[in-house]
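The full complex has more chains than appear here; those shown keep their coordinates.
Naming follows writing order (A, B and C), and every chain is counted from residue 1.
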Amino acid sequence: MNVRELTEGLEIDIVLLVRERAQERVTLADRTASLSAVVPPELLELCVPGACVRVSGRIERGRLRVGALRHARTDEYVLEDLLDGPRIDLDRMESDLRELIATVQCVHLRALLERVFGHGTETWLAFREAPAAKRYHQAYRHGLLEHSLTVAQGVSAISATFGGVDRDVAVTGALLHDIGKLDAYTSDPRAIDMTDLGKLQGEIALGYYRVRRLIEDIPGFPPELAAAVLHIILSHHGQLEHGSPVVPCTREATLVHMIDNLGGRLGSFDRLEKALPDGSRWSGYDRALGAGAWFASRERQAA
Amino acid sequence: MNVRELTEGLEIDIVLLVRERAQERVTLADRTASLSAVVPPELLELCVPGACVRVSGRIERGRLRVGALRHARTDEYVLEDLLDGPRIDLDRMESDLRELIATVQCVHLRALLERVFGHGTETWLAFREAPAAKRYHQAYRHGLLEHSLTVAQGVSAISATFGGVDRDVAVTGALLHDIGKLDAYTSDPRAIDMTDLGKLQGEIALGYYRVRRLIEDIPGFPPELAAAVLHIILSHHGQLEHGSPVVPCTREATLVHMIDNLGGRLGSFDRLEKALPDGSRWSGYDRALGAGAWFASRERQAA
Amino acid sequence: MNVRELTEGLEIDIVLLVRERAQERVTLADRTASLSAVVPPELLELCVPGACVRVSGRIERGRLRVGALRHARTDEYVLEDLLDGPRIDLDRMESDLRELIATVQCVHLRALLERVFGHGTETWLAFREAPAAKRYHQAYRHGLLEHSLTVAQGVSAISATFGGVDRDVAVTGALLHDIGKLDAYTSDPRAIDMTDLGKLQGEIALGYYRVRRLIEDIPGFPPELAAAVLHIILSHHGQLEHGSPVVPCTREATLVHMIDNLGGRLGSFDRLEKALPDGSRWSGYDRALGAGAWFASRERQAA
């Protein structure tokens, strides 16, 4: 039985992961969904984010009223079942990534991508594990790979619709745009958090340094090409007030920024739909959308 | 000889179209490019936007110093040579449109598209002629078709990258999103301007009325499907401050808004690149971009 | 005994309406005022907005500490006593409305107003019942009529102070400006909420469609006059960021927008004064005002 399947009135006794705690409010979760829990005060101390807990209680008005709660023994659960994860499995994502990289024609960009994503490189080992965020969309193991790959696929799919785009540069920039998150987030999948460097320097500067430093070591990398790629990383938030120190001033940077943005917004719908009670068509007000999200009925779509 | 080919110091005597006049500043143009002109005061009165004038003078510091200027006789020019136009010819755009419409599965949406784009319908006759704007990008005959088609193609291309999108609704919404421009702009290709209705009601309300009125006359059109399409039209500017009375709250509306936006921004690059002096890599500051645009050298791209 | 008269320490046993519930916080109300209630967890489930409940308990520190609570029998209360309502009774408002309409000289506008407010028309039956909002000011039965009438009276009173105003157009626009709320809100007076159309299309577009559709069926209605009235509806929020797709560009639209705005702000004072504890002169911080409201003592005013 997983959280997605829990229904009103059910009595449960299962292992869950503590996702968050704000005062008395505790969020428990497994891979399929999360659940608000009412925890007796004397048990609150055990609810440290990242802990796996054995919990029994009853679902009342959509929340779990906790009766008993203790640390779970490691033989009581499989960690993978408790952690949220990508829609597609890792192997498939890796092969999709290698396929996409293979379409990049420019030898310099290929060399750069090889240094980042090459089998056995330290970067690749970290990249494929890393989350894409602290909370919300893709805040889980492999999330960074999933996000970067999807954005790059979107960039690739649409790059021919509008003229004048240098596809190689755009796809490379899309794959690397969030690489600073390797330094900006901790990698413990049970309790993702920002690092000191993440807070003090920001993921954009960190990613810029990483890629510029790598390029510095590739012989013959054309300076102008370097500028084009680094500009994508620096400008991909699109506006100064969103943390980019420069705004996009090339077609490729504009494209990566917009598809990244699109991915983020559509990701909000995924997140809201997951949390939608059965029978509901409207989510609550969502800050990212500036409105509630509306999900048309599936029936018509099938018709 | 067309405007794109004019070089410093050249003496010319050709027919051009008056594009704009602000005080002493006159902009002349043909299909290929536009040109700032210094017109003697006594000739300014002839420079009414939309007029075709026979003009002689000399190119000095990138501007035309006009010596003589008079109304052109109709046998001195072919109007099509003077008007800016789409990159792709009308027939090709029309067949691309029909092809795209043919991919829409839903019978109701097909019926709606038929009423708008069907051969011989009044709407189609107006639509294929209409410009997409008063100035800037696609401010020319067939511009509305070019713009709507491109956005719909982009929506179609990317709709599978991110999950959960109802492609039929999104493509239909993309094709119809700007239909209010039929009422909001005058159709004279030589002097596009906003109509009274365009100024008093806005293209969004006008398009909403048109489509809702058409749907009202289609028997059995599902109300929820109508709501989904109308919502795209109303929300496609993405934010209240950009003139949408509601923000996108479906995946399809989000997608159309973002691809429309992307098309607009990439269109700015096209416009700036057209006006770029030979050898320049940077355009001047552009308000839409919030920066100058940078065009990487073509050589590398070929490499 | 009604809520307005409850004082600290009082023991009560009365029927009240559930106005709102957010987690453990329940708001109970009758026609005269509302009251925050502390409800035992096991009774929370009965507190559905719109329900009439028989409740007993004690007023402690301005809140009702609930002892017992159950659904009220229909013979235990009169619904009208529980619902908030306008200051003036319906008949008086209707006669004031008809009087005001009678001052409109223009036959076309009179015909339009007749179609909306004529005895027995479907619109009038809905209009006189409808609320003006989901919460806050005039969120009750007849609220839309009260609000529209007051704004129109204000417009009428001040239209001569400043020159150049077409009083007929302004008064008509004032009476119709919020008519989209007929479609945007549900009409159940016990639990007012936004409809799907209200969320997806917005009250402004909905009102615009209604009035334009009505005008379409009135023979000989001058197009320019239609444009003037529809422009008032579309622009009455005053700014794009407040949801109007166009800004007021006529004197009449400016006037309706400003008096509507003035009514809303003064309505905030009414709401805050109602909730003011005895002896207090200052309300708490109010977002709409951007400050607390100050109520000067009544004595001086009498002096």
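Operating definition for what follows: contacts are C-beta pairs under 8 Å (C-beta built on N, C-alpha and C of every residue); 3 or more make two chains touch, one makes a residue touch a chain.
Because the structure is a prediction, the values reported are computed rather than measured.
Peer 1: Beyond the 3 copies placed here, what is the full number of copies in the complex?
Peer 2: Every protein chain is the same sequence, and there are 6 of them overall.
The working rule: only the chains that are shown with their structure count from here on.
Peer 1: Just say which it is for the chain contacts: an open line, a closed ring, a star, complete, or other.
Peer 2: Drawn as a graph, the chains make a fully connected set, so complete.
Peer 1: Since subunit B and subunit C are copies that touch, is their contact same (over half of the numbers shared) or different (under half)?
Peer 2: same
Peer 1: I'd like the Å distance between the centres of subunit A and subunit B, where a centre is the mean of that chain's Cα atoms.
Peer 2: 37
Peer 1: Could you list the positions in subunit B whose residues touch two or more of the other chains?
Peer 2: 224, 231, 246, 249 - these are the residues of subunit B that touch more than one other chain.
Peer 1: Considering the complex alone, what residue numbers of subunit A touch subunit B?
Peer 2: For this pair, the touching residues of subunit A are 87, 106, 150, 153-154, 157-158, 160-166, 169, 222, 224-225, 228, 231, 239, 246-251, 254-255, 258-259, 261-263, 265-267, 269-270, 273, 289-297, 300-301, 303.
Peer 1: Which residues of subunit C touch subunit B in their complex?
Peer 2: 196-197, 199-202, 204-205, 208-209, 212-213, 224, 227-228, 230-231, 234, 240-246, 249
Peer 1: Once bound in the complex, which stretches of subunit C touch subunit A?
Peer 2: 44-45, 196, 199-200
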